[in-house]
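Left out: one protein chain. Kept in place: all the others.
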Amino acid sequence: MTDVRWDGEREGRTGIPEVVFGPGKTIAHLRAIFSEGTGLRMASRLSDDQMNALSDLAVIDPEARMAVRGARPVSGAARVAVLTAGTADIPVAREAITTLNAMGIPTINCFDVGIAGIHRLHGVMPEIQPAAVCIVVAGMDGALPAVVAGLVSAPVIGVPTSIGTGVAQGGMTALNTMLASCSPGLAVVNIDNGFGAACMAIKIIAVAAKPQP
Amino acid sequence: MTDVRWDGEREGRTGIPEVVFGPGKTIAHLRAIFSEGTGLRMASRLSDDQMNALSDLAVIDPEARMAVRGARPVSGAARVAVLTAGTADIPVAREAITTLNAMGIPTINCFDVGIAGIHRLHGVMPEIQPAAVCIVVAGMDGALPAVVAGLVSAPVIGVPTSIGTGVAQGGMTALNTMLASCSPGLAVVNIDNGFGAACMAIKIIAVAAKPQP
Amino acid sequence: MTDVRWDGEREGRTGIPEVVFGPGKTIAHLRAIFSEGTGLRMASRLSDDQMNALSDLAVIDPEARMAVRGARPVSGAARVAVLTAGTADIPVAREAITTLNAMGIPTINCFDVGIAGIHRLHGVMPEIQPAAVCIVVAGMDGALPAVVAGLVSAPVIGVPTSIGTGVAQGGMTALNTMLASCSPGLAVVNIDNGFGAACMAIKIIAVAAKPQP
Amino acid sequence: MTDVRWDGEREGRTGIPEVVFGPGKTIAHLRAIFSEGTGLRMASRLSDDQMNALSDLAVIDPEARMAVRGARPVSGAARVAVLTAGTADIPVAREAITTLNAMGIPTINCFDVGIAGIHRLHGVMPEIQPAAVCIVVAGMDGALPAVVAGLVSAPVIGVPTSIGTGVAQGGMTALNTMLASCSPGLAVVNIDNGFGAACMAIKIIAVAAKPQP
Amino acid sequence: MTDVRWDGEREGRTGIPEVVFGPGKTIAHLRAIFSEGTGLRMASRLSDDQMNALSDLAVIDPEARMAVRGARPVSGAARVAVLTAGTADIPVAREAITTLNAMGIPTINCFDVGIAGIHRLHGVMPEIQPAAVCIVVAGMDGALPAVVAGLVSAPVIGVPTSIGTGVAQGGMTALNTMLASCSPGLAVVNIDNGFGAACMAIKIIAVAAKPQP
Amino acid sequence: MTDVRWDGEREGRTGIPEVVFGPGKTIAHLRAIFSEGTGLRMASRLSDDQMNALSDLAVIDPEARMAVRGARPVSGAARVAVLTAGTADIPVAREAITTLNAMGIPTINCFDVGIAGIHRLHGVMPEIQPAAVCIVVAGMDGALPAVVAGLVSAPVIGVPTSIGTGVAQGGMTALNTMLASCSPGLAVVNIDNGFGAACMAIKIIAVAAKPQP
Amino acid sequence: MTDVRWDGEREGRTGIPEVVFGPGKTIAHLRAIFSEGTGLRMASRLSDDQMNALSDLAVIDPEARMAVRGARPVSGAARVAVLTAGTADIPVAREAITTLNAMGIPTINCFDVGIAGIHRLHGVMPEIQPAAVCIVVAGMDGALPAVVAGLVSAPVIGVPTSIGTGVAQGGMTALNTMLASCSPGLAVVNIDNGFGAACMAIKIIAVAAKPQP
Partner (left out) sequence: MTDVRWDGEREGRTGIPEVVFGPGKTIAHLRAIFSEGTGLRMASRLSDDQMNALSDLAVIDPEARMAVRGARPVSGAARVAVLTAGTADIPVAREAITTLNAMGIPTINCFDVGIAGIHRLHGVMPEIQPAAVCIVVAGMDGALPAVVAGLVSAPVIGVPTSIGTGVAQGGMTALNTMLASCSPGLAVVNIDNGFGAACMAIKIIAVAAKPQP
């Protein structure tokens, strides 16, 4: 670990602690990170082997592919709605939900409400309307975030996923659809980046909590 | 005109007459085409100069940028609904409408019903439901055809337009969105190709009219 | 299955029942879907394991990679011609054929009639001419649908496939070829999307069957 | 204007009023929009001719290329910092600033602080730190938003611009740089979309103002 | 002209003389080139002004946008067939024809025989069959060269053109179609490169004329 | 094999017999093709299993990944030079060589003469100069065919390969380099398509052998 | 100019003074920059109007499209060779040369030595060999820098240009060719970025002049 510079001040500067990105990390390296210090520690995009190796040191969320140690208590009135267009988008949504919950932020989860059957979205709108922020996860055509952004006053964070075949191009089409939309109050993170969407939501929730100068 | 081989048999083979594509054609060439023979003759994508030069030989539709001679009477129970997501998509829709009307097929026109305010689409659904075919024209995110295809039993022809900036990429994003959708019964034509969408609709209408063997 | 919202009304709205997309679905989930309810149920893009696991609950079509329960009787005068350019395109064609047949629509199948030996296409034209709709499946250069669309009065649905190497780019070249064509009455679905082409054909056939208002 | 469906309820639903996108609109159409009703009305991406034609009906901001009627008083503790990497990015920043100010939100403007001379950014950090939201506008390499997102606790909205030559590819490189960053709490809008960034900021500011349920 | 190194030995080495590419050349520079020396001299891609300025020094072919001085007599049994798919492809074909004729090689010209009406191609096949080489020029879907290559024993040189809109992408789709084809004996040159196709044909014809060692 | 239409007339029409493309073919199918009829039969792109399964019916060339039955005697004065830029390009070159030799055409093989050490090319030029056709195989930067085309009077067929990393993009960069060159008398086939290059060469050699009308 | 933060310390930090990028700058702004202070001042990519407006304040180089005030005396043993593949690449080369000369560094200029006639390069090698650094400017296939890098011990900076048509793609093909090369000691700057190449050369020359610690 001599080559690594741990950014321990990150939460102080940005409100978000450094999180370990799993791919390429050795088991020994991961175990060392979860053994040292105290308090919240998270790792994402873990392989089956990595999750198994951390199961005595952290809570494992296999669908989100994350390990969490020292999760903070979930509380507060400001909730984040997390929607998915299809069932295949759920793992990306889970990465966002697990991150938010570990940081103590409650979520409202509504899955499989894509636009091919728009009545499904209308059915869940009453649940979603109270949310302070909406994270909308969609692959294939990626059209759901734009529809949601036209219906709510909350800021909407679009998360394109790599779900889909042919012209879906590993999520590029869903990404471009979200960016090209003219719905108001929609911004976007990288493909499959549920963690990044959660970080943006955490910062937004913190704006509400911070007394303005 | 010695280099040109007019495909006069095309309507006999395919049900669609050959139509003149304006760009690059000289005024003399265009006037010759509209002066010879009788019956239906159409030209598309005309410049202002080309439209002016044909105004004594054909009916000019400046929004569609088309010239039509010998339009057939509009009649028949099978109608084509033509929708647009925004107002900037209307010229492409007009190319489809003018072609269909010239071939004698009635249309139902509903413009500016894009997904940023989905209630506008729900408002026009009663008008659209009776249509035999839907042509849905959309630029930017290109999401409207997929929403419509999930709501109607008619076949839907998506027409991406080159409207939009940045990642809209001259219509490529709208095109890919339409192709990547999982809504049932949606097929797509080239960017801005209102004429091609009309041709597909004409062939579909003809299936209904043709006694099956 | 608590995260899933089954769209049971889809056939009522669109004429096409919801179909299960196999990738990412667990065996348990798939078996539950095929065990509940009655009537037509279909799943596509199944792995070998998924097909084996459903073999007691549904008819398995290994070339189409589909499972079908409760197929409707094939009948009616309106037939769909399904052509392929090469032999490698046949699995995509089979996905379309199996879907159509399960919905009760008869097909005319003509494979390996690509343009490198155009006489093969001319040889099968008499079989194809009576079809109400043509589905034309082609990879590599993707040129066959445009040739067919210039020869028939039926609407043509082009299906690009991911067959080919180098510049074939996983089907993008075949897709673009079909969209860029000026042949009349040709629309296109996503790469390898035999199911989507069948859905479009089903909606077109339904136009003919529906009494116009 | 018969083809247009004005979405007058948009501000009630989303907190953001409908704004007129200038390109393709006729002078007559624009004047009609700014003559009817009362209260806030905005148009963006206006040509010189369009701006001149509206100068008696609205306040014109030539650098932002916007017209504003009935701007709300700027007030409130929650401010938005708007940064640019270079001077060529300023017009896009102005579109965001003019929109925010018209909606009554105060801004902190810091231009020309790109990473080629990183000391310039450090110099302005004390001004930026109190902001509730940061909008960071950058073309060419698009690296500034990621640096800022690592330094502040406010949510950061990245706006790529079409500034740059060669591989800058009309803003695609700046866009991808922002999306590929691992800095926490950064989301992105379309290329040159200062207005879209302002909308996202307005919704975020509104979260703070709304009493949570 | 001090910065220019004229490759006067090129015809000796390769059989093809150096030809002047017009864009960016001054009138003075072009006139100097056509004033010095004797024998064959060619320039291509000339603007209207450049063509006018050379009209006293060379024969101008305005459709090919070329100037030729000292054309060699057209003779010999080996002819090159030059086909186009549409009329808009003719200028590119003319660049090939003018180059071939200037080098003394006779051509067989057949225009507007694209695949949307395949009977037109069959009609001209008897003219084409005797050719030693076929140059086939096509934009949009670019499918014609592959059909021709499956019908003739002559080598086929495909020339994609920038004709077409939307997914035609300035000729990239036609280019990829030609390269992805499995028709035997087809090779391709750059988009709109009629001159390059002529060079390849000239070298092929020279093989036949050269006594083998 | 009922779905397959063998194009037995192909050699009569084009001078090139139909060749079996291995991927996706079953062992049984391949053995059937090599068991029936007499005379030349070739298959390409074979897997290890496919090559093993055909070893009693055909001559196997493992580097070219081809099987050949009934190769014709190599003879004639017209030879084809086959060059590669690197050693990793040799398998693609072998596909061309094996095809040419099977058709009875002699080859001159010069490998590993890429431009990073241009003196290696100059060293082999005396061997190459007598060739009737040059096939030049190159990956990575793909620059070798353009250098060769500037040095020989023979037509040059460029074959890009998928060798290289990063921006080599699976051969797209080598392909574009070859097409963008201004060297005279160079045409190109698809990435890794040694067989296609051989077909073009066979047709060119046949021009020389055919008495002109 | 209140929005601009002039980086006056840049030369102290990096050895390269800040240079004005012309596009988008007003005449007034440019004249102000060239009127204030003393010493070296440069502007690049100037329009005709901008060059005319600065002609009394600076030396104008119309081919390089630059203005220079206070050029330093050209001296020193370390020279930079600047080569171009074609004549159309010369303006980009001139941008590099003018920048280098203004900074006092002598250059060796060799134009039009592209690989289509490789003997031209061999002819100028004796002039180039003494150079401390080589800048090689090439559009179209972009192959020249790789050939040069295999022949010299000096570091080579490749500058792709936007010269070329079709697949040249505004310089992307030349750029990729240079990056994909395996020639040793070649690095690359952005398309048409003669200034950037000069900066890299200036820093390299400074390494030689700096006493190592």
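Observations
Each chain gets a letter, A, B, C, D, E, F and G, in the order it is written, and its residues are counted from 1.
Assume a residue touches a chain if its C-beta (ideal position, glycine included) is under 8 Å from a C-beta of that chain, and two chains touch if they have at least 3 such contacts.
Since the model is a prediction, treat every value here as computed from it, not as a measurement.
Partners of the chain left out, restricted to shown chains and counted across the full complex, are A, D, F, G. From the set A:G86, A:G150 or A:G171, the residue in touch with the chain omitted from the display is A:G171, counting the whole complex. Touching the omitted chain from chain F are residues 87-88, 90, 111-113, 116-117, 119-120, 165-168. One chain of the complex is left out; on chain D, the residues touching it are 86, 114-118, 140-143, 146-147, 149-151, 164, 166-169, 172-184. Even with one chain removed from view, chain G keeps its contact list with that chain: residues 10, 13-16, 21, 76-78, 130, 132-133, 149-157, 175, 179-180, 182, 184-190, 196-197, 199-200, 202-208, 210, 212-213.
In the analysis below, only the chains that are shown with their structure count from here on.
For the pair chain E and chain G, the distance between C-alpha centroids works out to 36 Å. Between chain A and chain B, the centres computed from C-alpha atoms are 42 Å apart. Those residues of chain C in touch with two or more other chains are numbered 10, 13, 21, 116-117, 149-151, 166-168, 172, 175, 179-180, 182, 184, 190. Working note: touching chain pairs come out as A-B, A-C, A-D, B-C, B-D, B-E, C-E, C-F, D-G, E-F, E-G, F-G.
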